[in-house]
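A single protein chain has been omitted; all remaining protein chains appear in their positions.
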Amino acid sequence: MATLTLRDVKKSFGATPVLHGVDLDVKDGEMIVIVGASGCGKSTLLRIVAGLETETSGEVLIAGQSMKGLEPADRDVAMVFQNYALYPHMSVFQNMAYGLKIRGLPKDQIQRRVDEAAGLLGIGHLLHRKPRELSGGQRQRVAMGRAIVREPKLFLFDEPLSNLDAKLRVELRAEIRRLQRRLGITSLFVTHDQVEAMTLGDRLVVMNAGRAAQIATPMEIWERPADTYVAGFIGSPSMNLLSARLEAGGAAAILDAGGLRLPFVDGPRAGAAGRKLTLGIRPEHLRLGEGGLDVMVELVEPLGGESVLHGKLADGTPLTARLPGARYADGAMTLALPPESLHVFDGETGKRIEAGD
Amino acid sequence: MKKVIFKGTLLPYLLLLPQLAITAIFFFWPAGQAVYQSFLREDAFGLSTEFVGFENFLDVLHDQTWLDAAGRTLLFSGSVATLALGSALFLAVQADKHIRGANAYKTLLIWPYAVAPAIAAVLWLFMFHPNIGLFGRMLNGLGVPWDYRLNGNQAMLMVIMASAWKQVSYNFIFFLAGLQSIPKAVLEAAAIDGARPTRRFWTIIFPLLSPTAFFLLVVNLVYAFFDTFGVIHSLTQGGPGKATETLIYRVYTDGVINLNLGSSSAQSVILMLLVVVLTVIQFRYIERKVHY
C-alpha cells in the first residue's frame, strides 16, 4: 500500500521524445487508469514506473521513496501483462510462486499465499495445469494471481483485457475493480478503451501525444473535458465539434455553419468579437425540435431503444445524434442544441473556455 | 534485436568466452597459419624456410596433377550431387503421397543419415569387393572384368555411388519438409484447374521446391568436396594411380604423407576461398529467412 508520485517524467527514444513531462499524484489505494490512443506514451509511462524503462528526466516516487536507479525487482511492484507472460513450462502454481520463491519466502508461506490468491480468483482447481491448457480468461486470472500473491505496493496493468472477447472483458473488468477495492492496492491501469477507463478508474489520466491532457475523475472528464482531444476521445459516439465565432459581448456564439446563434447560459466568455471557438455537444444531448441545426441524415443505426443518426450540416461538417426511439429515416431534419449542454473550446488551442475566462 | 535485455558488464563476456577461445585457438590461429605458410617454402631438409610470395599458389595452379585433381573433384562432386538430389527428390515425392505405411517408409529412408561416410564406403566394399562381394563376384561371373582396385573408372564409380548413397537420406528429409510445407490449397486449386499429377509436379511443386533444391545443391557440393574424404580414404585411398584423388585428399597426401607444408597450405587456402564463395552463395539464400 503506497502512494505514487510522478514528477515531470520525460522520456525520449534516441531523438524522438515520447513523454513530454508528466506529473501525477496517486493516493494510497487509488485506481488510476491511463487512457489514450496507441502511441500516446501510456505504456511507456507504465513501464517507467515498473522500472522496465528508465526515464530520461524527472522522478518516480513510490511511497515517498525515489525509485531512481532501482531495478524492477527492488520496487515492490507487480505487473499484469497484455499477453499475460505466463512461463509456458511452469504450472499455474509455479507461475504464481516464482516471484515469492526468488524472494526466498518459506515454502509454507508461499503455499498459503498462492492458495489464498487462487481462492480469491476462483482458480484453485487449475493450480496444476500448464498455461497452454487454460482459456484466455483463466490465463488472465492467473496473471492477476501472480501479481496478487506478491502483495506489492503497486499493481501495474498493461492493457490486460485487450486479448479477451467482449463478454469476458466486461466480466473481468468488474472483477478487477472488485478485487482492487477489496485489496486496496494502489493501481495503475493502462488501456486504449475509454469504456474500460470510465468504468474502472477512480481517476483517469487522458494521454495525448506524450502529455497528460487531463487528470480527473471519469465524470469530471465527461462533463468538463479539458480540451477538444479529451472531449472527442471520451464518450461514444464522440462529441460533435462545430466551429463558431464569439458574438460581441461574449454572451453567445454564432455557428459558422448556418449562422445559428447559441447563447451561453452559464455566463459570457471573454474575448473580442469574432474570436474563433469550437463548440462541443454530445450526440445524446441533441434533441428533435425546431429552430436548430438543419441536418441531412445519411445513415440511421437503430440500437433498439434508441438510434444513432449520422448526417451532415449544410457546409459539410459531420454531425452525430443519439435520439430515443427507432423510427427515423434518411433525409432532412432539424435538431435543437440545448444551450446548457454546450462545451466551449478555444478555436485555436482547443482548450476549454469557462464562463468568465 | 531484442528490446528488453539484462544489464551486465562482465557476465556476457564470460558467457562468450568458451566459444571465442576455442574459435580463436582452433579456427583463426590455424587458418592464419595456413595463410602464412602458403607464402613460405621449406628446403628439402626442413632446416630453413624462406618467403616466396605467391609462388606456392602459382606452383599449385600450374601443376597438371593438381588441375587433374580439380577436374576430377568437379566430376565427382557433380555426379554425387546429381545422383543424391535426384533420387532423394524422387523418393520424397513418392513418400509424400497419401499411402498406407508412409511413415514406415520415411523412417526406413531417413536412418542412413546416421551412417558415417567411411562406414558407407565399407558397406559398399562388402557388396562390390571383386572377391568377397556379392555383386562384385556376380559381375565377374557375368564376364565383366570388375575390380575397382585396379580399374580407375570403376573406382570412381564406387566412390560416387557410396558417397551419394549416404547423402540421399539428408536430401530426402529436406525435400519432404519442403513438400509438406507447400499449402494443400495450392495443389487443390491446380487439381481443380485440371492439371494432372505430372503437370502439377513440374508447374507447381518443382518451382516451389527450387529454393530447397538450391540450398541442398550447395550443401551437397560442400559434402562432396570435404566430407567424402572418409569414403575415398577407406575405399580406394585415392587410387588406383590417382584415379580417385580429389582436392581434399590431395591436401591430406601433400601435407601428411609428403610433408610439403607450403604447397599443402596453399591448397588449403584455395579450398577455404572455395568454401567462402559457397557459403556466401548459401548465405544470400538464407538471408531471407534469418534476420541478422
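Per-chain residue numbering starts at 1, and chain names A and B are given in the order in which the chains are listed.
Assume a residue touches a chain if its C-beta (ideal position, glycine included) is under 8 Å from a C-beta of that chain, and two chains touch if they have at least 3 such contacts.
In the analysis below, contacts and distances are computed from a predicted model.
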Protein name (UniProt record) of the chain left out of view, among "Ger(X)C family spore germination C-terminal domain-containing protein", "Methylamine utilisation protein MauE domain-containing protein", "sn-glycerol-3-phosphate transport system permease protein UgpE" or "2-oxoglutarate ferredoxin oxidoreductase subunit beta": "sn-glycerol-3-phosphate transport system permease protein UgpE"
Options A:L4, A:A50 or A:L200, residue touching the unrepresented chain: A:A50
Residue ranges of subunit B at the interface with the undisplayed chain: 2-6, 8-9, 11-13, 15-16, 18-20, 22-23, 25-31, 33-34, 37, 87, 90-91, 94-95, 97, 99, 101, 105, 107-119, 121-127, 129, 131-134, 137, 149, 165, 168-170, 173-174, 177, 197, 215, 219, 222, 226-227, 229-230, 233-234, 237, 248, 251-252, 255-256, 261, 264-265, 268, 271-272, 275-276, 279, 286, 289-291
Absent-chain interface as seen on subunit A, which is shown: 47, 50-52, 71-73, 77-79, 81-85, 87-89, 98-99, 102-103, 146
